[in-house]
Every structure is written in C-alpha cells, then in structure tokens.
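The complex appears here minus one protein chain, its other protein chains still in place.
And now, chain A:
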Amino acid sequence: MIATFTFLTKRRGGLLTVIALILVLTIFGVLVSETFGTASNALNILEQSTPLALVSLGQTLVIITGGIDLSVGSMISLASVLLSGITNGDPLMMVVALATIMGAGILVGLINAGASIYLRVHPLVVTLGMGAILQGLTLLYTQTPIGKMPKGFSQLAYGKVLGLPIGAVVTIAAFVLTAIFLRKVPLGRYIYATGDDATGAQLMGLPRHKVLFLAYGFCGLMASIAAIFLVARLGSGQPYTGQNFTLTSITPVVVGGTLLSGGRGGVMGTLMGVYMVSLLNNLLNFLSLSTHFQLIVQGLIVIIAVSVYVENKRKV
C-alpha cells in the first residue's frame, strides 16, 4: 500500500493534482448550474470524451518516447471521410472501410517513425509535414461531408453497455490494457528508457527503433479509431473533423503529468486529463460560452501545465 502510494506520488504526481482539479471543477459546476451535476450530464461527458481519450492515449506513448505527433488531427479527418465515403451506407463496404482506415492509421504512424529514425528529422517536423500531407489528401478526396453510415452505426456513439456509453467502456479498456503493457511488458519499460535518454538506450542495446515504430504506429491507429467514434456521432465524415485534435490531444497528456521531454508520465494521468478537459468544456457550455472560448482556455491550460511540470524535471 505504502509502496503503491510512493509510486503514485513519485512518478504519477500529476495524477493526484488532476483528480483534485476534477473535484474542484465538479463542485464549481454543481454550484453554478442545477443540471450540471446530474447523472445524464456525467454520462454525456463520458461519451463526448471518447475520441479525445483515444487520440490522447496514442499521443501519450509518443510523448513518453520524447517525441510528439502533430499529424493526428489530419489523420482523424482523413480516416473519417474515408470511412463514410467508402462505406456509403453499405454494411459490407463498412468492413472494408474500417480495415482501410485502421491500416492507414498504422501505416502513417510507421512512416512518421521511419522518417524520424532514418532521415534523422525531428518528429516535430516529420509529423507537422505529415499532417499537411494528410489534410491535402483529405481535401483531394472531398471538400464537403461525404457518404453515410449504415443504420444503427450511431449506436456506437449513443448506445450503452452496463449502463455506460459504449465509447466510455472502450476507452477505459484501452487505457487499462495500455497501462498494463507499460508496467508489465519490457517493451513498455523501454518506451520510458528511450524517452529518458535516447543515447543511453542505444548504448544499452535497447530496441530503440522498435519502440518508436510501436509508439507512432499505435498513435496512428488510435487516431483512426477516434475517427470511427466521431463519424458515429456526426453521421458522416467531414474533411475538417480532426482539425482541433492535434493541440487538444496534447493537453490531457501534459495535464496528466507526462513530461514533454519524455521518459516520465503515464496513461492514467492522461485519462484523468481527458476527463478534466471534457469537464471544463462541458462547464463552459453551461456558462454559455462559445466553443471558440474553449480553444482559448485549452491553449492557456497547455502552457500553464507545461510550466508547472518544468519545475519537477530531472535534477541530474
């Protein structure tokens, strides 16, 4: 018990901070609005946070390796138009479309990793370029909302299992599995080591390339899966769906205590970060502030969160 506690405070110090912030926001929300504190609103927040949670999960792994993926937003846009465009109402084609976008997500991630390894270009630049390429491809494919999904697909967004939104269940499962992977599988440990000291990882003979391919491939896949849930909610794919997700996917990661410099952090902090961001957006809605205002607040949060954690950086 004590070991677990020191583990949490030492390495997941962010987790406790975020949980405290979530409590503060909830109390504030309940005080300012009568409907904020209801169960249906809580379920609503859980459902709406699904796409963000999935992209941020992928982003967390990439950031722990010491990199960053700025192509996720465009990847979501591309995946969502391909999904509804290829499907176009046909349940059989939907299977093809799902396989296509998940494959595309993984492929894009592998290319991101490969370019930063073999061309020796910083991931920041690789993925920024990749983002532009993917957005271009998306707009070549369509400039307007395209296609439609079979009847019942929206159940993915609005249906429930065990009284919880399907998306929330998928999210929690994905986070728990990833957390176990990071803690129990040596390759998960090497993700941290690579981000902590890339040269050291190389000197130790750790599989640095495998780590990067895994992290970026996983991140691409998560972007595609996030697109599936977005299309389920919106009904069709739209070429700018993913636009805001690039910054938004980084916010929960840094809020959850993962260092942008890599090597430290974890997915459970990110999950709490996701809930905090979703809660905040929901609260801003209740205060009748526009979504544009949410963007401004998010920008502020990222900067503040990073500045807070800079203090805790390594002393060596």
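As a convention for this text, a residue touches a chain if its C-beta (ideal position, glycine included) is under 8 Å from a C-beta of that chain, and two chains touch if they have at least 3 such contacts; residues count from 1.
Note that in this section contacts and distances are computed from a predicted model.
Enquirer: I want to check something: the complex is missing a chain, and I'd like its UniProt protein name from "ATP-binding cassette domain-containing protein", "YciI family protein", "Acyl-CoA reductase" or "Ubiquinone biosynthesis protein UbiV".
Expert: Spelling it out: the chain absent from the display is recorded in UniProt as "ATP-binding cassette domain-containing protein".
Enquirer: Considering the complete complex, identify which of A:58, A:105, A:220 or A:263 is in touch with the unshown chain.
Expert: Final answer for the missing-chain contact: A:263.
Enquirer: Touch as defined at the start, partner being the missing chain; which of A:53, A:72, A:113 or A:206 qualifies?
Expert: Final answer for the missing-chain contact: A:206.
Enquirer: Identify the residues of chain A touching the omitted chain, counting contacts across the whole complex.
Expert: Interface with the chain not displayed, on the chain A side: 3, 6-7, 10-11, 180, 183-186, 189-190, 192-193, 196-197, 200-207, 259, 263-264, 314-316.
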